[in-house]
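Inspection log for the structure reproduced underneath, given as structure tokens.
The complex is shown incomplete by one protein chain, all other protein chains being positioned as in the whole.
Chain IDs A, B and C follow the sequence of writing; residue 1 opens each chain.
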Amino acid sequence: MSTLKEEKVFKDPVHSYIYVQDELIWNLINSAEFQRLRRIRQLGTTFLTFHGAEHSRFSHSLGVYEITRRIISQFERYNYPDWPKEERIVALCAALLHDIGHAPFSHSIEEIFETDHEQWTVKILLEDTEINHILAAYAPDLPLKVAQVIQKTYSQSIVVSLISSQLDADRMDYLLRDAYFTGTDYGNFDLERILRVLRPHQGTIVVKESGMHAVEHYLMSRYQMYWQIYFHPVTRSSEIILRQIFKRAKQLYTEKYTFQWMDPAIFSLIEGTLHLNSYLSLDESLVQYTFSRWQHENDQLLSELCERFLNRKLYKYITATEMPEQWLEEIKKAFTSIGLDPEYHMEIDYPMDRPYDIYRTEQPIISGREKAPIMLLEKDGTLTEIASKSDIISSISGLHQGRFHLYYPEEALIRHRHQLSARIKQIFNIQDEEQSSND
Amino acid sequence: MSTLKEEKVFKDPVHSYIYVQDELIWNLINSAEFQRLRRIRQLGTTFLTFHGAEHSRFSHSLGVYEITRRIISQFERYNYPDWPKEERIVALCAALLHDIGHAPFSHSIEEIFETDHEQWTVKILLEDTEINHILAAYAPDLPLKVAQVIQKTYSQSIVVSLISSQLDADRMDYLLRDAYFTGTDYGNFDLERILRVLRPHQGTIVVKESGMHAVEHYLMSRYQMYWQIYFHPVTRSSEIILRQIFKRAKQLYTEKYTFQWMDPAIFSLIEGTLHLNSYLSLDESLVQYTFSRWQHENDQLLSELCERFLNRKLYKYITATEMPEQWLEEIKKAFTSIGLDPEYHMEIDYPMDRPYDIYRTEQPIISGREKAPIMLLEKDGTLTEIASKSDIISSISGLHQGRFHLYYPEEALIRHRHQLSARIKQIFNIQDEEQSSND
Amino acid sequence: MSTLKEEKVFKDPVHSYIYVQDELIWNLINSAEFQRLRRIRQLGTTFLTFHGAEHSRFSHSLGVYEITRRIISQFERYNYPDWPKEERIVALCAALLHDIGHAPFSHSIEEIFETDHEQWTVKILLEDTEINHILAAYAPDLPLKVAQVIQKTYSQSIVVSLISSQLDADRMDYLLRDAYFTGTDYGNFDLERILRVLRPHQGTIVVKESGMHAVEHYLMSRYQMYWQIYFHPVTRSSEIILRQIFKRAKQLYTEKYTFQWMDPAIFSLIEGTLHLNSYLSLDESLVQYTFSRWQHENDQLLSELCERFLNRKLYKYITATEMPEQWLEEIKKAFTSIGLDPEYHMEIDYPMDRPYDIYRTEQPIISGREKAPIMLLEKDGTLTEIASKSDIISSISGLHQGRFHLYYPEEALIRHRHQLSARIKQIFNIQDEEQSSND
Partner (left out) sequence: MSTLKEEKVFKDPVHSYIYVQDELIWNLINSAEFQRLRRIRQLGTTFLTFHGAEHSRFSHSLGVYEITRRIISQFERYNYPDWPKEERIVALCAALLHDIGHAPFSHSIEEIFETDHEQWTVKILLEDTEINHILAAYAPDLPLKVAQVIQKTYSQSIVVSLISSQLDADRMDYLLRDAYFTGTDYGNFDLERILRVLRPHQGTIVVKESGMHAVEHYLMSRYQMYWQIYFHPVTRSSEIILRQIFKRAKQLYTEKYTFQWMDPAIFSLIEGTLHLNSYLSLDESLVQYTFSRWQHENDQLLSELCERFLNRKLYKYITATEMPEQWLEEIKKAFTSIGLDPEYHMEIDYPMDRPYDIYRTEQPIISGREKAPIMLLEKDGTLTEIASKSDIISSISGLHQGRFHLYYPEEALIRHRHQLSARIKQIFNIQDEEQSSND
């Protein structure tokens, strides 16, 4: 297994073309486990807010591979001594496969069923799969090496740095790709310039000092993407519905409710007995098909939630800087009084409760999620942390912009408005009389 | 029901924004039947060739609506006497809903199961659906009017012309959208310029003479898109697999085979007893989920075909200008001799056997598919057919560029190469010895 | 004079098309004074740093007109009561003509010869010019009204606000245009979105609250453009050369030096006796032609400086956070010792000494340059200053990022390196031996 007789290309809207020169990479792309990524959207439920965001983890994974390939090919062209040339294949495989263990709508599924996509990635790499066989056929220790890169324990830390750092191939691809498919300008930055100023340096990737402004632009783009796209409250609303569905199904299972229909893999997922083969059968088709069947379940709550998700009847939200406990209790009481279930019909969300991290240099808020800061390589060979040189980065690195959102089913409140107190109506801005349609 | 208090916008990568000013349109978009279009890809299996092409009929339908809205808004601004202002709502609804009756992977399903998406569209408009109720609440005769536009029988022919002609909002959106999502440059043309030169004229839409070059560019873009994207042989290969799956399932049903699993709607589809509710449950989730279950069916052929589709193990193809019957017989015999089934393991395809039409002015090849030619409005008020003025359009309007492709499973031929005659091996370019991987 | 029988369009790379509906506007564009703007580059000497920046004030002026036209056309479509409809023509004329009084390389010429482009603009509007005649033919008081808008004394302050504020048509066009022609991504922001959220409100233009993030993006883009493009030290170097040329010519005139060649308008400019007709003959052709003749003047300094400008032999620069007087004295002494003239062969520059203003809310640094802050219009009708709501804007509004640059002729220092002290050589990084070309 080696270099392809003829280089293969994929037309890609973000990188123009994706180039495959190695038979190993070609075979990995054609494996069943990798093709499965076509059936998992990159941005989960975001397509319900930005209809263009229908792109899959398949295209993102190719993109991360391509950026990594370009970085390495430049390191090789200039013969940088700090780049270990023998790591090329390990890095390319890790870039291509870094998301291979994702479930459909990963964050929601991981939260409710306590699974972890990184552990599944490692299983796919090390257990009996097409991918494992392809890697092992190339070199018996390759599956393990790639798994170590994913787990950030690989001895050659520079390879980890390529795939997972503040300025890694993963982020660079997803910002550009998500901006392209949602149709926003926010995520654009000068990829070509950034690739040009990256340097391998003592086991990590650093940035040539002259590239500081390009990195500033990248970080500002990232900042905007988080607030405009990733933390968009409508997307959050659809994620909440999704999580409520899984939560309800789990609860019904506990209560020994008889489902009219359930796919075996979903059953194992709820039961906590999922094996690799079943895990790999999980994709968005299965989840959506499941919801379309559960629309007709006898349990009203499950049925309602599935109908909400499929037909995009999302929860509305109100926003506040504070949400005191007493006030929430009052709302719950009011909700209960009109037949809503506060467990399922309301949810509070604070934007920071999520596994994204705005650039920061101090202590990470969410332990285990920290990424090394971006270092500038000065002309004299010393390293400086970028926020200490860039006023704009130091400005944004301390920002905590979030506010609380409370999500709820608006139609129910309007329908039962006669039963609500003036105070509750004011909170949720419910008019006493339904407005005539000619207003 | 009337103008929205606040205009709604959708961020769209192709048109930048899509603007909704009418409560009617807003409600139609939020109906269950319209949201279902999110689960049907615009380009069917094309994503298996161009991985970016994962966009849905939902986003295309919004785009056709938006182009129609812009055309009408311009007609209104300039007060063109030939535009019947009272038709605005009918036209916008027809634009938005023109694809509402599509099944997942429509062309294949229509071919095997002899359904017709236009008839389903009419049913959705006229029978008991959310869309029907929303339209009828606006005006009792609106469902019928919209259905007539779809069926091209509407008395105001200019409305039909907006939605369905050589230069209609449908084509303009799909060329731009498919170019954007596949990442090709071929489909780009100057939409703003074309919209500026359209004029309502005696019951049809014509082009101001000064816009001839912009239309040339549009037609050349269309020409390229057909050959580069829509007729791409790899996409054809995936469509063939898909059709073989449905054909096989139908055959097994006829043979009273016991399926381990089948969704009721698929059953009705095969049986030919599909009702509207079941039809609306058909989406790509259901089809893909079905295939993932059929991968494990006992019927080898069905299982193999489903596995091919899901894991993208497509048929390879050879190309020729002629495919004489005798030669095909020879191939079929050879295929049978190595255990292949010529009914399922080979298929001949001639690019012109498909419901796309390159611009032409003479007789339509496929009856019922003809569209009116593009007319130029001269300064003196006369009309001229564009191909009579434009050398480039008259050049391409007569072209028949297609060649035959024969699709087949290459791995099987390689595996059984020792049993194949030299002639067959030559036809399919099968080497006598598998090449060592170091070549 | 009124509406054109047929709308005229200009193809524009930034706005796609520029639309002219009024005969008045069409005639103004075709006036000699407006056509002169084709011979003055928008970004002065920036083309010597970014070779794409060869665009003229002509195209920028059309762009400002077009943005203003779109804003007004939207205000009219929605019938906002706070927009005075009768001001349309005044606003469009002021937008089109706001830069009409610019000299070639304005900032340098204004500084050396103490002219002011705004005063010239007013003269062009009010004195005997084609533009004055065209405006007056439309309405006798139109020239004065437009002049008042330019001078910010117009009674309808909302018109001034359109042309000159923190978020005006001028800035919006130049950021997009300069980004396009230099080829950078920094200046891109979502113009369509911003235009949608502008509202006329009590004599000024405000932003609908939901547009806050779009304005953040605009301000961040502006921030980047200033640091990447407008304050680029190489551009500053070419501006310094230019200013030195004018300074030298003025000095020589004072000393009664006999020029071999001088255009009469340049003579009047130096003498301070420039009349309107001569002013209008000033363009970049004249300046460049003058320099090409002065290359051959007997005065060594003038000749050298002109040769530097035409052949782009710019001064190099060193950067520092402090430049104490004593240190500069030392450098001047060293420069003099090797035959350089510290008056002309060195210049210190601090980025903030220039008529650009990063967004700020407090006191303006440069008096007379302040612009009103951006106000958000809340749903309840109150106004809030944007920096009080947006953390990112409040972060950048206080930044003072500049450092000192000292510009000097590097070749002279290299040539005379044997005469320089070790300390001076270290400051300017001059090697003792010229490096062999094979290093």
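As a convention for this text, a residue touches a chain if its C-beta (ideal position, glycine included) is under 8 Å from a C-beta of that chain, and two chains touch if they have at least 3 such contacts.
In this text, all values refer to a predicted model and were calculated from it rather than measured experimentally.
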Review point. Can you list the shown chains that the absent chain is in touch with?
Key: A, B, C
**Study point:** Full-complex contact with the absent chain, from A:Glu192, A:Glu255 or A:Glu325
**Key:** A:Glu192
Point to revise | Hidden partner chain, touching residue among B:Gln74, B:Gln224, B:Ser278 or B:Thr384 | key: B:Gln224
Check your understanding: Which one, B:Ser2, B:Ser395 or B:Gln419, makes contact with the chain that was left out?
Key -> B:Ser395
**Study point:** Touch criterion as defined above, residue of B:Phe34, B:Tyr186 or B:Phe428 at the omitted chain
**Key:** B:Tyr186
Point to revise | Missing-partner contacts on subunit A, residue numbers | key: 9, 16-17, 192-193, 196
Exercise for review: For subunit B, enumerate the residues touching the unshown chain of the complex.
Suggested key: 184-186, 188-190, 213, 216-217, 220, 223-224, 227-228, 391-392, 395-396, 399, 401
Study note, to complete from the structure: Note that subunit C touches the chain not displayed via residues 1-2, 5, 10-14, 16, 23, 30-32, 35, 38-39, 47-48, 50-52, 54-56, 58-59, 62, 180-184, 281, 283-286, 288-289, 292, 310-313, 437-439
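To be clear about the criterion, only the chains that are shown with their structure count from here on.
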Practice item. Would you identify the shape of the chain contact graph, picking one of line, ring, star, complete or other? Key: complete
**Study point:** Size of the rotation, in steps of 5 degrees, that lays the CA trace of subunit B over subunit C
**Key:** 180
Review point. Would the interface of subunit A with subunit C count as same or different, where same needs over half of all numbers used to appear in both copies?
Key: same
**Study point:** Innermost chain, where centres are averages of C-alpha coordinates
**Key:** A
Practice item. Identify the chain pair joined by the greatest number of C-beta pairs in contact. Key: A-B
Exercise for review: Would you mind pulling out the distance in Å between where the CA atoms of subunit A average out and where those of subunit B do?
Suggested key: 31
Point to revise | Residues within subunit C bordering two or more other chains | key: none
